[in-house]
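With one protein chain removed, the remaining protein chains of the complex are shown where they sit.
So, subunit A:
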C-alpha cells in the first residue's frame, strides 16, 4: 500500500475511518440499549434490524470502516517491529487481502439477512 499511496494519506484515512466509525458504533450500541439489551438480541429482533435498510447500510458502513482502520492498524504495528522491502510488501498485501476477505464475509451476512434469505 505504501508504494501505491503516501503514508501521510494513509494516516489521514486511518484517522477519518476512526472518527466516522465511532459515530456509527454509537448508533449501533444505542439501538441495542434502546430496545433493551437482552430483547434486542432475540433472533426475530435481530432479523428485523437487518431488514431495515437504513440500519443495514449503517452495519455495512461500519464493517468497511472498522475493517480498513483495524487492518491498517495491524499493518502499522507489524511495520514498527521489522522493516525491509519484502517484509513490508508481504505485510501490506497480507493485511489488504485479510481486509477484503472480512468485508466480503460480513457483507454476505448483511445482504442475505436483509433480503430474508435466512
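As a working rule, contacts are C-beta pairs under 8 Å (C-beta built on N, C-alpha and C of every residue); 3 or more make two chains touch, one makes a residue touch a chain; residues count from 1.
Assume contacts and distances are computed from a predicted model.
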Q) Which of the following names does UniProt give to the chain that is not shown: "Iron complex transport system permease protein", "Cobalamin import ATP-binding protein BtuD", "Succinate dehydrogenase" or "Yip1 domain-containing protein"? A) "Succinate dehydrogenase"
Q.
For the chain left out of this view, which of A:5, A:33 or A:57 touches it?
A. A:33
Q | Selected from A:13, A:31, A:46 or A:79 as touching the chain missing from the view | A | A:46
Q) In the whole complex, what residues of subunit A lie against the chain that is missing from view? A) 11, 15, 18-19, 22, 25, 33, 37-38, 41, 43, 46-47, 50, 63, 66-67, 70-71, 73-74, 77, 81, 102, 105-106, 108-109, 112-113, 117-118
